[in-house]
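All protein chains but one are shown in place.
Here is subunit A:
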């Protein structure tokens, strides 16, 4: 079983034996990989009960819940890593979800589709229609992605909040691409984040 490229990057950079929380874990694909390949102690949060049932059937510990409302129950710094893959743009309050991630985990992995990818820009510029692409396959009315963002939006937000970027990876057509022109060339971004030191100390 090969992982989705963004998940593979997260799996490759999670230290063996780490304690991780996968928020929006789906049917537990990444969790299973982290457990089996990295020996991680991993827990999940997932909205869809069918997905939870599949993940529980894999022997994973998954709680049905909503990233927007159910992260408050996790104690501060209770995980080494909090993971939010392809879920940020579906949150009602992505900024608060990000705050929660950095409160719950000492580090946070965040991955999201880049709305400033050139294909998306072209589609909107020339087609005049909301883009429907491989990574954004839904139409405007049925998409779960209610807070589209670009890599530059995210970078600016992190700078405003004083969040420290420990690492960043960018994907174009499942291949890694450089950071410089990522906002134009990358379909996908994965960030490894932590809070500024003073906040970590207080937490």
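List of remarks:
Please note the rule applied: contacts are C-beta pairs under 8 Å (C-beta built on N, C-alpha and C of every residue); 3 or more make two chains touch, one makes a residue touch a chain; residues count from 1.
The working rule: contacts and distances are computed from a predicted model.
A chain of the complex is left out here; the name its UniProt entry carries, from "Monosaccharide-transporting ATPase", "Fe(3+)-hydroxamate ABC transporter permease FhuB", "Molybdopterin synthase subunit MoaD" or "Homoserine O-acetyltransferase", is "Homoserine O-acetyltransferase". Taking the complete complex into account, A:43 is the one of A:43, A:103, A:155 or A:195 that touches the chain left out. Touch with the chain that is not drawn comes from one residue among A:7, A:20, A:60 or A:83, which is A:60. Note on the undisplayed chain: of the listed residues A:52, A:83 or A:108, the one touching it is A:52.
Contact between subunit A and the absent chain runs through residues 43, 49-50, 52-65, 70, 73-75, 78.
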